[in-house]
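Heads up, one of the protein chains got dropped from this complex, but the rest are sitting where they should.
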Amino acid sequence: MGLDKLLVISAALFCCGLYAILTRRNAVAVLMGVELILNAANINFVAFSHYVSRVIGGQIFAVFVIVLAAAEAAVALAIFLRMYATTGTVEIDAADQLKG
Amino acid sequence: MIRYAYIIPLLPLLAFFVNIAVGRRLPRKGDWVSIAAIGAGLAMSIAIFFEVFRIHDPNFKYHIVYPWLDIGGRFVVKAGILVDNLTAVMLVVVTGVSTLVHIFSVGYMHGDPRYSRFFAYLSVFSFSMLGLVLAESFFFIYIFWELVGVASYLLIGFWFEKKSAADACKKAFIVNRIGDFGFLIGFLILYSATGVLGYDEVFQGISEGKVAGTLLTLAGIGIFCGAIGKSAQFPLHVWLPDAMEGPTPVSALIHAATMVAAGVYLVGRVYPIFTPDAFLVIAYIGLLTLFISATIALASRDIKKVLAYSTCSQLGFMIMGLGVGGFTAGLLHLTTHAAFKACLFLGSGSVIHAVHSQDIFEMGGLWKKMKITAATFIIATLAIAGVPGFSGFYSKDMILAAALEFGMRHPQHMIIFVVTLFTAGMTAFYMFRLVILTFFGKPRDHHKYDHAHESPPNMSVPLVILAVLSFAFWFKAPLAEKGWFEVLVPKPASAVSASFAVPANAGLSAEAPAGAKGEHDLHLAHKAHTIAMYSSVGVAGLGILLAFGIYMLGWVDPDKVAAKFPRLHDFLVNKWYFDELYEATAVNGTKALSRALAWFDLHVVDGLVNLCAQVAVWVSFLAGKFDNAVVDGAVNGVATVTIESGSFFRRFQTGKLYHYVYILAGGVLIIYLVKAF
Amino acid sequence: MGFIDRHILSLMTFLPLAGAAVILCMPKGKDNIVKTIAAVASFLPIPLAVRLWGAFDQTVAGVNVENQFQFVEHYSWIPSINVEYFMGADGISMPMLILTAIVSFLAVIGSWGIQKQIKGYMALFLLLETGMMGVFASLDFFLFYVFWEVMLLPMYFLIGIWGGPRREYAAIKFFLYTLLGSVLMLIVMLALYFNSINPETGGHTFNMLHYMQQSTHNAWLKGFDVRILLFLGLFIGFAIKVPLFPFHTWLPDAHVEAPTAISVILAGILLKMGTYGLMRISFPIFPDVTKWFVIPMAVLGVINIVYGALCAMAQSDLKKMVAYSSVSHMGFCLLGMAALTPAGMVGASFQMFSHGMITSMLFFLVGVVYDRAHHRDIDGFGGLGAVVPVYTFFVTVAFFASLGLPGFSGFIAEAMVFIGSFGPLKTFVIIGASGIIIVAAFHLWALQRVFLGPLNPKYAQLEEINAREIFCLTPLALMTLFFGVYPMPVLNLMNTSLVRLVDVVKMVM
Partner (left out) sequence: MHLGNLASLTFFLPELAVTATILLLILVHVAGKSRYSAAPALLSLAGVGAALLLVALQPASPGRLLFEGMVALDGFAIFFKALTALATIVVIFMSMESRDLAGRTQTEYYVFLLSVLLGMFLLAASTDIVMLYLALELVSIPSYLLAGYLKGKESSTEAAMKYVVYGATASGVMIYGFSLLYGLTGTTQMAEIGRALAAGKAPLPVFLAAAMVTVGFGFKIAAVPFHMWSPDVYEGAPTPVTAFLSVGPKAAGFAVLVRFFYTVFASPDAAAGMWKLPPSVDWTLLFGVLSAVTMSVGNLVAINQNNVKRLLAYSSIAHAGYMLMGFVLLTPAGLKAILFYLVVYLFMNLGAFYVVVLVANGTGSEDIADYSGLGRRAPFAAVSLAIFLFALTGIPPFSGFIGKVYLFAEVINRGVYWLAVVAALNSVVSLYYYARIVKVMFLEDPKESAELPVPAFPRAVLSLLAIPTLVLGIYWEPVARVAANSVRLLAF
């Protein structure tokens, strides 16, 4: 498996993530889209680390991304939960009080 | 004494300040301050006159010049006075009439609530008029020119509670300003060409050819425009009759004897700058004026209006005289006219004072009640009618002679003489009509007649003095070849060198200056003089006779004549409809323009950006915000555009998160596309 | 005396500010003390101005020569970008400094009747005075700009809080309009800064006088197209202040809504800053463009004269009429300046000085009648001359002065403008001179409708002008009269400088 293929996979993953973010109305699904993007980046990091850099900097970066994505997801889910508690829904369309 | 001539105007100025500040608290409300000032001026003027007379040099000139404005030597205006023979005469005329009017006013204005204010105004007028006479440069004559206008404004509007007076003073000032506009342009042309402002310096410049041809003609006509305004010449004559709303002494002083003559004086003063074309314009303007106003005077019922139109007409005589080359004649007529016209006006004042009416058809038979007034009035009328032996005859005859001489030289302009002669006859007619209706016949309004009385001495004495001055012998010893005026105020040499004149008009030059006349010229002049004298006596007699025939002996009933020519009569009574014409065109035109521009200012200029705004809003008509933006008006236009675009962008902020992310993605895309292409 | 002499311009500028600070420290309710402090703080510049006048050497020009400026105070302020505290006076600024001192003091006296929040009013007013003085005294462009803008804030509040019914609109309109002008100026200022070199230090400079030496400009700044754009940027900034057609529409609103004393300041001094800026900055820095721009300036000047006068004629609000008359009169300034002749330039400058006094009188007088009748509708009066003769007298004097009657300073100015401009700009002068007819017409028409004719019985009991108001008017009237009869004292102040200015502009190319 060469670098090119990995990059294509990562690009596809990125697009899927972006597509999910743009089309999904459920906040959790949107969050999953974000996770896809982050993982697309991770694939890149690891791939580049392996094929280009030959040092493990990229792989370390990927680990960091995974950790931070987890933290981010935790915070995001907590916020969604609170939103569910106050409004009874996690549809992002429902949240349009603030506008203009 | 000549050295101190500058004091003469300053005295009345001082009196003005005293009276305006503390006049009401002074004994006799300060009238004596003004009278003393002008009286002292008169004394000084007479002294100067005799000094000049003793020198008896036609070319006598005395300058005093001080630096006044100096812009690093790049622009210099000097203040100063010029005393020559003409000035000396004018000083006497102005201070003399002014003094008599001051004295007359003591009686006439007695008991007026603004008595001291009146004398203050008289003083400021005297100051300005004397300043005008003494000025030695275009700049200063312009200054005093405006100042006499203001004094006239203040005095016409003295009884400002009357709407007519308030209207009249405004009209007088604005109409004069129109003339002044021309004056200003005229002297600007001269200044920009010669770079100097003093009369002599400018003449020098012109004779050096610094300005010539059409431009010089225009300059001359421009300056003459000032005279048209101030001397109530056609087409700016409309203010003068209205100006009779002022107190009668004012009419005598300003609107008969002095200020209105300033135009004539101006033309005389700057005589050397006029090109032949300019002279022709002057002559014809004068001609039109003298004829038009005389016809209007024929039909007028108001004693002061008749006199006003006669003044207009006489000023026309002078202007025309100057225009045809009768320099001395015009100015002499100015001098003689000052005396007899002041006398007439003061006399009318005396009459009005007595009967409290200005309508001559409500008078009649006043001869019995007010003998002094009547006698002096008749003397002055004889003078204005041009009866031999009186001053008016002497001067008017000279004007006629000049016109005839001009006509003989240039037969195509013979009409000037013909019309003038005819008008001289009309003058005699309407003046005697006035005299007869006022003083003779039966009283037509007995109530008014019964209350009539002779005026107090302080009013009648000035009348007498002025009447005495209306005789010819003051100006020319009987049978003398030439009067002193003719000797002392000869025609100045034209600065317009023939070589710079427009060749086409070279043949039309005015008569050559005195002393340079050839044999042929002398002969021509003599011949013209003889014809003019006889014909003028003839028409005067005819006019007087006709007046007596119609208004005393009842040969023809004037009302029937009027009824026979109703259109003509209406035309004359309505003063040729000049007021209506001006009202409809100039006045309403300006007002309409000003309103239009104000509207333009408020709605277009202020809304200019608004306009762009509206266009922008049209584009976004979908939003249906059009009304708001239009109603909003004003410069808010910018604001409108701004706010509208704000709303536009604001609509993106829907509150919906995925819209936001779309925009984010779109942003990246756009940035990327920028690169890609 | 030494200290005062060395810092006379700073003192004139900052004494009012000190007064404002003192006023702000006063406890509430001491209105009379506040007014007194304000009067003192605004009066102090007058003796200083007199001192200035006495000590001024009229024979040196200034304009673009640094060592010819007088009363110079030159300190470093922000060395890292070469901003300097640089003040000095020459013949261009002297009359304006004197005028500002006098008119400001009179305006404080004229504000005596203000009831609402007097403390804030006086403090803002004094701040405004500091701004005005500073503009006329500064020679560093940055400093100039700061003072220029500093005036906006107090003006906004003074109109907005103490103004008439539409005050909020007028205030913000004024503010936005002038800010628009000044941001353009800011851009030009920075462009000049970066493209010219201080010949002494080699660094960039904000010193106006350096910009006036073409040698300090770099190649870019020598390009004529660039210079035109920069000139226009400045010109629009100043034109808004003057205000020139079509940038004048803030003026009628601001003048009408502002309280009397502020209208006086607006018309009497603020408008002059536009023309002052052109003389001080635009002309000497861009002499070549100035010459190129003569005709447009003359056109604008003439439009201002005639158009302003005609608009004034159509107004039924007395104050608005006076406001438009200012538009007309400022046109004379521009026409005179456009001529680039000594007489024209001096005439323009003298018109600034003279109009400052005359229009101040006019606005004071409008305020007097408004205080009593509570309206300014010209047609709503009638025959007041019989009731209030003294007031009528002052109005007549002011109106005649305003319509350019000889004997008043306005005439000298206008005549000099005409005489100076006629040579190069004949047609424009002829059209412009027709303005004198319209100016006369609307003044007299208003005079007639308000004061002459039968008395409107509604105003039979109208109160006569009081001593305080007379106190405000008399000095102005006397000065107008005095300088109308003998203008040389003022002309001498500016002659040398303005002749130099003309030469500076004309010499190039």
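In order of appearance the chains are A, B and C, and numbering begins at 1 in each one.
Keep this in mind: contacts are C-beta pairs under 8 Å (C-beta built on N, C-alpha and C of every residue); 3 or more make two chains touch, one makes a residue touch a chain.
Since this is a predicted model, take the numbers as computed values, not measurements.
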Displayed partners of the chain not shown (whole complex): A, B, C
Which of C:18, C:33, C:46 or C:172 contacts the chain that the document leaves out: C:172
Positions on chain B where the hidden chain makes contact: 639, 642-643, 645-650, 652-653, 655, 657, 659-661, 663-664, 666-668, 670-672, 674-676
Absent-chain interface as seen on chain A, which is shown: 7, 10, 14, 17, 21, 27, 30-31, 33-34, 37-38, 40-42, 44-45, 47-49, 52-55, 57-58, 60-61, 64-65, 68, 71-72, 75-76, 78-80, 82-83, 86-87, 92, 95, 97-100
Absent chain, residues of chain C that touch it: 77-81, 145-146, 149-150, 152-153, 156-157, 160-161, 167-168, 171-172, 175-176, 179-180, 183-184, 186-187, 190-191, 193-194, 220
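Here is the rule we use: only the chains that are shown with their structure count from here on.
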Centre distance in Å when chain A and chain C are each reduced to the mean of their C-alpha atoms: 65
Chain centre separation in whole Å, for chain C relative to chain B (CA means): 37
Sites on chain A touched by chain B in the complex: 18, 21-23, 25, 30, 92-93, 95-100
Of chain B, residues touching chain C in the complex: 20, 68-72, 74-75, 139, 142-144, 146-147, 150, 153, 157, 160-163, 165-167, 169-170, 173-174, 177-178, 180-181, 184-185, 188-189, 191-192, 590-591, 593-595, 597-599, 601, 605-606, 608, 634-635, 638-639
Residues of chain B that touch chain A when the two form their complex: 650, 653-658, 661-662, 665
